[in-house]
Each structure stands twice: as C-alpha cells, then as structure tokens.
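Pasting a structure below so you can have a look.
Here the complex is missing one protein chain, while the rest keep their positions.
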Amino acid sequence: MTLSEIPPGVTEQIRRALEEDIGPGDITTSLLIPDDDIATGRFIAKGRFILAGIPFAQEVFRILNPALQWTSLFRDGDKIGEGDVIAELSGKTSAILTGERVSLNILQRLSGIATLTNTYAEHIQGFMCRIVDTRKTVPGMRFMEKYAVAKGGGYNHRFGLFDGILIKNNHIAAVGSVSEAVRRARGAHHLLKIEVEVETLQDLAAAVEAGADIVMLDNMSVDDMRKAVRMVQGRLLLEASGGVTLDTVRTIAGTGVDLISVGALTHSAAAVDISLHLIK
Amino acid sequence: MTLSEIPPGVTEQIRRALEEDIGPGDITTSLLIPDDDIATGRFIAKGRFILAGIPFAQEVFRILNPALQWTSLFRDGDKIGEGDVIAELSGKTSAILTGERVSLNILQRLSGIATLTNTYAEHIQGFMCRIVDTRKTVPGMRFMEKYAVAKGGGYNHRFGLFDGILIKNNHIAAVGSVSEAVRRARGAHHLLKIEVEVETLQDLAAAVEAGADIVMLDNMSVDDMRKAVRMVQGRLLLEASGGVTLDTVRTIAGTGVDLISVGALTHSAAAVDISLHLIK
Amino acid sequence: MTLSEIPPGVTEQIRRALEEDIGPGDITTSLLIPDDDIATGRFIAKGRFILAGIPFAQEVFRILNPALQWTSLFRDGDKIGEGDVIAELSGKTSAILTGERVSLNILQRLSGIATLTNTYAEHIQGFMCRIVDTRKTVPGMRFMEKYAVAKGGGYNHRFGLFDGILIKNNHIAAVGSVSEAVRRARGAHHLLKIEVEVETLQDLAAAVEAGADIVMLDNMSVDDMRKAVRMVQGRLLLEASGGVTLDTVRTIAGTGVDLISVGALTHSAAAVDISLHLIK
Amino acid sequence: MTLSEIPPGVTEQIRRALEEDIGPGDITTSLLIPDDDIATGRFIAKGRFILAGIPFAQEVFRILNPALQWTSLFRDGDKIGEGDVIAELSGKTSAILTGERVSLNILQRLSGIATLTNTYAEHIQGFMCRIVDTRKTVPGMRFMEKYAVAKGGGYNHRFGLFDGILIKNNHIAAVGSVSEAVRRARGAHHLLKIEVEVETLQDLAAAVEAGADIVMLDNMSVDDMRKAVRMVQGRLLLEASGGVTLDTVRTIAGTGVDLISVGALTHSAAAVDISLHLIK
Amino acid sequence: MTLSEIPPGVTEQIRRALEEDIGPGDITTSLLIPDDDIATGRFIAKGRFILAGIPFAQEVFRILNPALQWTSLFRDGDKIGEGDVIAELSGKTSAILTGERVSLNILQRLSGIATLTNTYAEHIQGFMCRIVDTRKTVPGMRFMEKYAVAKGGGYNHRFGLFDGILIKNNHIAAVGSVSEAVRRARGAHHLLKIEVEVETLQDLAAAVEAGADIVMLDNMSVDDMRKAVRMVQGRLLLEASGGVTLDTVRTIAGTGVDLISVGALTHSAAAVDISLHLIK
Partner (left out) sequence: MTLSEIPPGVTEQIRRALEEDIGPGDITTSLLIPDDDIATGRFIAKGRFILAGIPFAQEVFRILNPALQWTSLFRDGDKIGEGDVIAELSGKTSAILTGERVSLNILQRLSGIATLTNTYAEHIQGFMCRIVDTRKTVPGMRFMEKYAVAKGGGYNHRFGLFDGILIKNNHIAAVGSVSEAVRRARGAHHLLKIEVEVETLQDLAAAVEAGADIVMLDNMSVDDMRKAVRMVQGRLLLEASGGVTLDTVRTIAGTGVDLISVGALTHSAAAVDISLHLIK
C-alpha cells in the first residue's frame, strides 16, 4: 500500500492536533527564540522498532510552516536501530520547537503500533494466516493507526461501520437468529462481503448455511477452532477473535484459521521512544 | 475536580469520532434492525480497574440520539470489579448499536489510563510526592486523557504550549544558557510560573540562581536527585522526569522530589476490557 | 433499509445548506413577519412521484427551530398523487418561511431521483437484475442521493473510493494488464470484493481468470453482453454500465446481467414539484 | 463576470466533496498505483455542450496535490465539440485518479446547467428579455450552479435570503395584503430593491401602487402577462415565473416581460458527458 | 426587524467564542464549585444605555448548558437605567460562571454600539435623514454589530461584498472612469441597486448620468454636499461619508443628504458596563 495523498479528513485531524497543543500560542518559544533564528532538528531513535508515521509527521510541519525542509532517512516499515537518525528538519527554530511534540506523539504512537503488529506477525510466521486489526482505535486516529498496522506487517479489517458488514452478537440478539440476520444483510451493496460473529459451532453451522462469507469465532477454545476449520473446509474465511495474546497467537494460527484479529495492536500498544535533537 | 460542562472543543472531538466510525452510515445495523426496535444495553466490566470516561461516553449517545436514557451505576474514579454493570442505556436499538464502539473505545482507554495512573500513585504512597502526566497524549484526546489521569489519582501538568512555561533542552540549546533562557521567559503573563529542564546539578544551580520556580531533573541518577533535593532545600519544586517505571518510581519518590512525571500514563497505557450487552 | 440515525456528517451538510441560503439572515421574513406569529405549513404535491427525503426535510427545521411540530402523512418510498399533503409543519411562521426553500430543494431533488429510479426498476420487472447507482452524484449530496435511489427501488453501488474496489480502465492503463491489477488489489481488507471494468470479452476472460468477484461490462454491445453471461455462467456477478437509457434498459436486462448501473439516476434526474402552503 | 478568487466558502465545499468521496482513502488506487508513478490525464468531451466549471475542477486537484500541472485548453462559456480535449493534467498518477470523479462530477453538472441555460437563452433571442435562475439549487452547490448559469448566457437572481427582498405568496398570506407587505419591506438596506410575487392583475396593481421595484408574475397566463406589461408600461420590471419550458419560453418572452425565471436550469439540468483519459 | 432565528453561522461564531475562552476548561470554576451547586445570576446595568444583544447572550448559555433558565426583564432597544436588572439566569452555578465573560462581552459591546448609534440618531432628529453603518466591523462580529445598530435606531448598509454594489474610489481608479464603472456594474442581479463613491461634484454628475441609484459623497465639504443635493433634486439617494462626528452630524443632515454613514458606530464604540451578580 502506498500513501500518495493524505486524505483531506486526516489533514484536518492533524491541524486540530496542532490547535490542541498550541492553542493561543507556544509561550515558551515565543519568549525565548528570536523570529529569525534557524536550526536543524534530528529525529533520533532511542530504541529498536518498526517505523511508521513519516508522512503525518511531515504534514505537521507543512501545516505549521511550509518553508521548513524535511529529509527522511528511513521509510515507514523500516527496522530502526537505537541511535538511528530517522529524519532531519531545517528552518526556523521556532517552528521546529512548536511542532516537536505533536510530530513526536504521532511517530511514537504509530511506530509503537507497527512494532507490536510486527511482533504478532513474526509469531505466526510459516502459517497461512494474517494478523488483522479492529475498530478498537483511539477516537480520531483510526486512519493513522490502521496505516501503522499495515506498515508493521499486519492487515486491515474494515475501517468503520460503513465499509463492511459484520453481524455481531448484539445484532443477533436483537434479530433473533443467525440465519435471519444473514438474510437481512443481503440488502447491502454488492462489493461488500458478510461476516458473522459466532460463539458456538452450532452457530457456525447456521452461518455457513445462511451464506456468510466470513465467520468470526468469538472467544472460542483452540479445540473448537480446529473443529471449525474442519467444518468449513476452506469454503469461507474464518477469523479468530477475542483475548488473543503473544502467548496464544501461534497456537491459534496452528488451528488453520485464516485471520486473527488483535484489538491490542491499537488499543494497548506502548509508544516507542524517539526524540528531537536541535542543532544550531 | 468536577466536570460540570464538557468544553465545546471536546464535544466537537467526540462528534468527529462518531463521524469517523459511522461515515456514510452503519450498514449492518440499518439492514438488520427495524427503526422502532427498542432495547437496553449494559456496560459490563470484564476485569478490575479504575473507571474513567462516563461523561464522554454519555456525550457520544447524546449526540447520536438525545432520546436515549443513560443511567450511571458508578462514578469516574470508582474501583470496578469484574462483572460490575457500570451503566445502562435504554432506547432505540439502532442508536445503541451504532454508538457502541466509540463509547467503548473512550471508556476502555480512559479507564486504562486511570488504572495505570492509580498503580503509580499507590507505589509512592507515604511520600509527599505527586505523579503528574505529560503532553505525550494521543492527538485530539488530550483533555479526556488528562481528565483520566486526575480520576486515577494523578495530577495534571500543563495542558499545552500555552498554559505553562517549560524551558526544555532544545530551548536552552537555541538560547545558549539556562540563565539567559530564564531571563527571557520573564515576559510571560504573571499567573504562569517558569519551569526549566536540566540534566546536571550545575544547570540546576544555574536555574535556581536565575529564578526558576520549578526545575525538571531530566534522566538524572537517583543519587543526583538526592543531591538536587538537598541543594534546593524546598525553595522550589523539583520534578523527576525520564524513563520512570513502576520498578523505579518508589525509589525516585524516596529522593524527596516533589513531582514525578510519567509519559507512559498516556502514551503506553493498555486499555481495560468493557463490553456492551444488549438486552431485549 | 431504515434510517434510524442521520449520520453526523449529513446533519452537518444540511446545516451548511441552511447557512448557504440564510447567510446573514432572511431579510424579507425578518422585515415582514412578527416574531410571535404562528402558522401551519403544508407540503403539497404538484404531480405524481415516489417520495424521498422526509427525514432530511425534518432535520432542516429541527436545526432551525426545534420547537416546530412536524407530522409526516406519507413515508419515503410511497407513491404520491397530485394534491396529496405530504407533511404538515406547525409553529413560528418565520421559521417555517426561512426553512422552506432548503427543505423543498431536498425533497424535490430526492423524490426526483426516487421517481426516476423507480421508472428504471419497473422497466426491468420480471428479470433477476438490479438497477444500481454510481458515484456520479452532486458534491456533498451523495448520502441523501443514494438513500433516494434505495427508496425508489434501486440498489446502491459502493458509496465512495473507500468501501469497494473497482478497477477502472484508467487503473488498468496505469498498471499494464487486468491480471496484474487484480493481483495487486488482493491487499485490501477481506470484507471487500474486487470488481473490474472491462471493454472486451478477452479482458472479461482475463478478469475471471485473475479472480475478480464482479466484472463491469463497459459500453459493451448487447450481443457481447449475452456472450459474457454465457462465459461466466453465474460464477461471478456481471454489471452492465455505460449509456444505459430507458429505451435500452430492458433489452440489457434480458441479456442476463446481474446489475445495471445508471449514472443518470443521480446526475440527470429532474426534480419533482412540491410546494409549501402556509395556513394561518 | 470574472472569477478571480474562489470564495473561501466554496473552497471549503470542494474540500468536503473530496472528503465525501475519499473518506479514509482511495483503496483501489493505493493498492494498484506506485507512489512514484506519473501520468497525464485528458478531460475529453463525449458530446457537444457549453463548458462551465474549470476553476472548480482545478481547485479539486490543487487541494489534493498542489504539484499537479493543469492546462486549460478551453474557457468557461466556450462551445465544446465532441472529442475536444478540454484540459490536461500532469503529475502523480495516484492524485489524478483519486480526484477524477469529484472533478468530473463538477464539470459535468455545471456544463449541463450552462448548456441548458444556453438553450433557453437562444430560444428567446431577439427579445429584450433575460433568462434568470432561482434558489432551486442543490444544497451546497448554489455558488457553482449560479456561476454556470451566467456562463451559459443566463442571468442570476438573488443568491439567497439575504441579498434581495422577494415577497412571496406565503409572506402575503401571513401579512394580509400586498400593500402592507411592501410597506414593511421598506426597512431593508437601501441597496436592495423590493420584488413582489403576484398571481392576479389586481395584485399587480396593488404592488405597483405600493411601490414595488419588480413584480414576479406567478403562473400567469400569457394573456394576463401581456396585460401586465401594458399596465406597468416599463415603470418597473416584470418577471415571469412558474412552469416555464422550452416550448413556452419564446411565447412568454414575446409578451414583453423583462425576466423569465426558470427553476429547471438548476433543479433539472441533465449532466453532460466528459471523461478523463489517462496517458502514460 | 425581528430576530426570530439566529442564523446558523452566528450560532457557530458564538460557539467559537466559548471555545476561545474556555479552551481545555474553566480551571477556577472546576476546582471551586461542586457539580451540584445551583444559583441565580443577575445581569445588572452599571450605567445608562440602550440594550442590545439579549438573544446572543442567551445563546451563549443555551450552547453551554441547555438546562439553565433565562428570564429577560428588558428587550433589545430598551433604555436601561443604572442598577436595572436586565435578565436573570438560574441553574448550575458552574455553567453560569463559565459563560459569564462571553455573554458580558457580547452584551457590553452590542449595547455600546446601540447606545452610540442612538446618540447619533438623536442628533439628527427632525431631518429626513438616516444614520447607517459600514463594513468597518470587528472580524466575525458583523451580524451582531449590525443588529445592534438597528436596535439603536440606526439603519444598516449592505452586509458584505455580496449584497450590494458599491463602486469605490479604488474601483474607479482601476477601471478608469465613473461612467465605465457604472456601465460594467449593470451585470449584477436585478434586485441590487448601484452605489458609486465620488469625491467631486463633477464625478457626481457623471455618476448621475451613468445611472447610479445612490451616490456616496466621500469627505465632501458641507457646501459641496448642499450643491450635490440641489443637483440631484431627489432623483437618487445621496449618502454622506467620511469623518462624520457627533459635532458635524447635524450640520451634515441639514444639507439634505438622505443617508449619513458612520464607521465609528462599530469600529470605535465604547463598551457599556454590565455585571453579573451571583445569588445563592
């Protein structure tokens, strides 16, 4: 996947992040730094991680001061070592200092997500199985976070409520049965497949019969997952979901499921450590 | 601290989070759930944690459908046990299902932050020392995340670049010396104190002499922190900062510093697990 | 499909439509109508058509003055006869007059789209074939226009560039071949099917072999469409597209294609005639 | 009329149209097209029409990627022949493909409006009479649509509720009489004339006596329009309105009215056909 | 003029004013005032003035907390005496305190404008002449400020660049002559009159001959104004403009001009003094 153009809605989110941090002005910088002072800032890795977020960090400074010069020394998805200079930024000192925190917050979080995703992906190497993300993202950050999952070697699940049909337990509870739910879901547009969440093998059977394209096995035991794989025999995709950890992910992949969704990729990834060093 | 009125900018951020998830519509729900279907949803804890985020979760549904009835059974800051029903929501099934994910994402993240903060705070019990947060928050979420820190028993540092003067290493690098930096910072408005980040005891001495109100000891050894405390003798506040973990926080508190800032509270807190159960 | 909750982004579009029309104030109304004047307004059909747009017309007045009382006498999708009273609105005269034009513009356009869609749908009755819309909508109006297509008996194609993969001629021109294009498209999330646009039967064969889920036959002759249907034998969906008119649509449906997309539904539908009569 | 600067509110509307279509990303393009791929796109006419919308189509790409090079080969208002290349666009392939639909939707609709307006204008050639538009525009598109009317040889009526006083039937119904309504309207600012809508010659007489500057003859018979023209003898402007078609417009112009307003120009114009061809 | 509905764009401006003042929260109030504390606030006049701004002050609190109860004791345009209670507000103490400053800033400024306008209007009593405002308003406040002028007994000039044609010196400098400028201005819509700014009687003659509807006499001597009035003999409106003060306004009115525009009404009005007293 390339990111040729940042979607207009994401640019707006970054602009708002700057507004959140700057508010009515960066007091410290405006008091200390003369308007004509220039410098170079270096983004330096303080640990090992998978990089993600370069285009968004760049966008922070493009919004703040288009005259700054940005040079990337690595690309998203690259493995970064401690001490590596990730990127350099030259121009007005005040602009570099004012945008520092927002750009670091983005880079550190997205690289954290990419790194955790990568760890999960490496744990299941050798299996025909993909690590996928969820909608358990931080409000406002979904595009960037899902981008980071992809850069870390994971795959994206649907983006929101509008680009995929996923019939969950609460829908089934409201509708009454798996088969009725799948029947009603047929009204969607023809480019969308239908996924159904089930908790038992009986419900899996019902979903298959009703014509689901994908079935999510919610918190099922490893044993039941194996049975599920045998039941569907590759006629549809199976997604394991619920409480997946680095300890269990390889065993789950071994059951033969096609997808393993991991909420932790976005809701519980720790940030990596990056700092900006100013050079005069 | 009370949260009588959600600031207008935060309401806008929540509205945008809904727009991000719903986009051009919740397809699954609109296909499956009749318009006049009503239900009750229960927010149920799947683990033990400190609760935070109730007013924001409520705001999600107020924006989506003001006719829904919300009943809180706990308050932010309360200790929640596994299986506890945190809140109930009654009204149109479709609105409950469409708002589910955004409200859970907020509750799970904020409660995660409150819980981690609480753990840090308990580790230093008995010391006259406070755990404070940083600006290392997720873009767009700063208000809610800092609110969660406060509900978890931590204290807030400045909100952004505009409500506190914090002279950091990069500022000093640009200006040339600690004393010159402090001198320039005096131009700010009179309700703001001046904090300076230092890496050595010499710089601490310079900051004290220059008239700083607070000094941040950046990545200093425990030994040096102890010396710092002796040097300033309570004439100004000392804040320990940099790489603080649950393993080191109590030792640091023991040095006599007044504040310990922990970026991890907001950049690396894991989400807690909460689910919404629909009852017809 | 129900429309339980208007997506937040659509509410914002309606608010902007009011801002566009009202700008710094409805001069005529503010000069002529006393603030305490009340009245009832009736939306009256001046012709026969399929109704669409009621929730959005209602939203116009909810934004302008929540105290107005709205009563719908018909529902979207209903067949309306000349002279029928579609809805009634009671309350402040000034608010009714100020919101009149925006609400009528929405109702007239959406009902026009629903009516034209219905005519197409009736032309192909008896065939297992669906009329679908396109992205040829008026900027800002896509949600409402696609809603109107559904209310008129048509079906929706993907909403935008983000909820369906459609490899068009220009993509193939850029990539080099149909099969390479389909191969690359596999990276998308697993709930999205892949559609390919082809102009020849050879390209259809290539698309089928490459594993496309749906193929759009672009401006193909009726003869070739028949051959295409025989070629794929129901293994994937076929969509006829390009220059479809009321004169040709039934013949096209007769070829056995599954979907016929008609840009005219949204880019060239004439508005129906509805007026608002004020009663004191 | 020139369009030196696109009003800021119109730029915002175009930005929103891009957000509507792109949402969280152009999946197909990001999967298929390498980031460094470059190409040229040609906007080619698939029929004959009057061109309108060039500055707005250009703005689409300026927002998306300012580095793209746009070359117009025709100007708004020009007569375009089938096969004509209207404009060329060079630069990143991905940006051209992502902006294609929004730019075409604008060009096709605005050119459709200009073309229909032009047909009306040509039908009344030789008469001292103008074709004018109405407020029956698509929500959010009023500026662009009225611009297209002007480029097609029509004239603009007031833009919204704020830049012209038009006392309509519903206002008169609320106020009680034409003369009282005109009397109250005098409070407006002195650069605005007063127009009154009447259905009968008696009301016309009342409006003239009350001092209206312009009178709109609403759905009047051709005979009555002739009488109206004789009555006012050029002392004020007369506007014919209501159900005007290409069949009736010349006869109406022959009555001597000054203006003929045609809602169909904007509420029922069919789009013209333009396509974008990519060349590598 | 009534203000039945606040235009949506004005509501947005008020919402932004609250965001400007509240930012990430009213710290003092949230620290001091319990969430369940209730009180009554009284808006009390600290001097004599003409009231303006009640609906906007009310809107401040409606946005902040719709549950607050507002009771107006006076209406806009009323003469207020020192000590008068203008309005009362009951409900949550925290909401009253948080909205206090924004509501007072609006009331104090708008009442200041109404009061100054009233003074000008009273100075010219007995003459058939109107005091009108200009576009010299504070960015973002034009609607409210022009509303205040009207409540003070003045009249509004055009709102912006879009609802009136005013050919100023710089336009004439660019075009070359008054008559050419007026000729080109005829292309506007037929509900707009044409006003021309002139500095000499020769230019006045040219403007009259070219068919201007209104002429603005820019910084003309009182003598020349008298001659201008004799020249036009009531065939068109004359507006005196430029450096009008309370000392000169009555003499200017005595020349027989129809309108006197006074920039000071909005660019230099002093605020009146109003305070909010909290009662428990």
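Letters A, B, C, D and E mark the chains in the order given here, with residues in each chain numbered from 1 onward.
Assume a contact is a pair of C-beta atoms (placed from the backbone, for glycine too) under 8 Å apart; a residue touches a chain by one contact, two chains touch by 3 or more.
Bear in mind that the values here come from a model prediction, so they are computed numbers and not experimental data.
S.K.: Check each of E:Val222, E:Leu246 or E:Ala270 against the chain that is not shown and name the one that touches it.
M.R.: Missing-chain contact among the listed residues: E:Ala270.
S.K.: Of E:Thr137, E:Ser179, E:Ser241 or E:Thr255, which one is in contact with the hidden chain?
M.R.: Among E:Thr137, E:Ser179, E:Ser241 or E:Thr255, only E:Thr137 touches the chain that is not shown.
S.K.: What chain E residues would touch the chain not displayed?
M.R.: Against the left-out chain, chain E lists 9, 13-14, 16-17, 20-29, 31-33, 37, 39, 41, 93, 97-98, 100-102, 104-106, 108-109, 112, 135-142, 159-171, 173-175, 181, 184-185, 187-188, 192, 263-264, 267-271, 276-280.
S.K.: On chain A, what residues meet the omitted chain?
M.R.: Chain A touches the chain not shown through residues 15, 18-19, 22-26, 29-31, 33-35, 63-65, 92, 94-95, 98.
S.K.: Name, in rising order, the residues on chain B that touch the hidden chain in the full complex.
M.R.: 1, 132, 155-159, 162-166, 187, 189-193, 195, 213-214, 237, 258-259
One rule holds for everything that comes next: only the chains that are shown with their structure count from here on.
S.K.: What is the distance, in whole Å, between the centres of chain B and chain E, each centre taken as the mean of its C-alpha atoms?
M.R.: Centre separation, chain B to chain E: 44 Å.
S.K.: For chain A and chain C, what's the span in angstrom between their mean Cα positions?
M.R.: A distance of 32 Å separates the two centres.
S.K.: For chain D, jot down the residues that touch at least 2 other chains.
M.R.: Residues 22-26, 29, 31, 33, 98, 159, 162-166, 187, 192 of chain D each touch two or more of the other chains.
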